[in-house]
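Excluded from the complex is one protein chain; the other protein chains are retained at their positions.
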Amino acid sequence: MAKDLHSELRTKEAWNASIAFSVVILLLFAFAFDPSSDQIREFGSGLLWMTYAFAGALVLNRSFARELQNDCLDALIASPVSSPALFVGKALANFAMLFAVELFSLPVFGLFYNTWPPRFAPLFLVMVLGTWALTIIGTLFSALTVNLRLRELMLPTLVYPMMIPVLIAAMTVTTNILAGTAMGFGVRFLVAFDIIFTTLAVVFVDTVLVG
Amino acid sequence: MLLGLGAAWLIMFIYVVLITLRERKLRKELDRVRRMVEHPNK
Partner (left out) sequence: MREKIIIGLAVFAGALLAWNMNTIFTKLPDELNQGAIYRIIYFHVPANILGMSGFGLGMLFSIGYLVTKDLRYDALAASVTEVSLVFASIGLATGSIWARIIWGVWWAWDYRLTSWLVCWLIFGGYLMLRRAVDEPNQRARFAAVVSILGSVNAYISYKSIEWWTTQHPQPVLSIRNGGGMAAGMEAPIWWNVLALACFSIILVMVRMRQESFAREIDTLRRMAHAQ
């Protein structure tokens, strides 16, 4: 994990790209909807999570593909590090990256759309839970599709449907937070989803990477 | 209601047609490959 973070911080390429990308998307949504209306409180969280999902796909797309150069992936698999450990390391690095992008685009969102959450602690809780779910799904499928002919095509077709339940839950909770009401059922759903998919991913990563 | 039943059977019918087409294609391919193995120089 340290290695991943390190190499990413050094090159900064994915980091810069996804931050720029998320700002551009937030800008585009502002043209698609009227950002001054009161309704922004209702669909603002949707825009926010869409941005996170797309930025996440950008980060995750490269997480295993980066290792293809110079056969690093084969070397990593052959190394004494077990594949679950390798996977969790990757996932943590991706999580840190994506979360940083989110932290950056959150004030941009608040600025563009004149929305500011009344409380930050619950928002961070949802962001952590939701982002971890997105990361774990994205990282697993990134590992799965890394050697495919149609990688760029297969990853989104598999990943986005899997992410929809997470996004729905995260969006409803975020809407409730922005409206200042109780968070609701979504938090429990996110926790359950995180636990189930992390377990499944750790169990199956060996099958995916080594076989 | 008839539309509903029609749609259900239409989807079923389309799938049966697709599966039959694939069956024909696979048989043809199998024949071709078999011949290729039996007479490799042809």
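As written, the chain order gives the labels A and B, with residue 1 at the start of each chain.
What we mean here is this: contacts are C-beta pairs under 8 Å (C-beta built on N, C-alpha and C of every residue); 3 or more make two chains touch, one makes a residue touch a chain.
This is a predicted model, so every value here is computed, not measured.
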{"item": "Missing chain: touched chains present in the view", "value": "A, B"}
{"item": "Identified contact with the non-displayed chain, of A:Met50, A:Leu68 or A:Met162", "value": "A:Met162"}
{"item": "Missing-chain contacts mapped onto subunit B", "value": "1, 3-5, 7-8, 11-12, 15-16, 19, 22-23, 26-27, 29-30, 33-34, 36-37, 40"}
{"item": "Sites on subunit A contacted by the missing partner chain, in the whole complex", "value": "140, 144, 147-150, 153-154, 157-158, 161-162, 164-165, 168, 185, 196-197, 200, 204, 207-208, 211"}
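Operating definition for what follows: only the chains that are shown with their structure count from here on.
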{"item": "Chain centre separation in whole Å, for subunit B relative to subunit A (CA means)", "value": "41"}
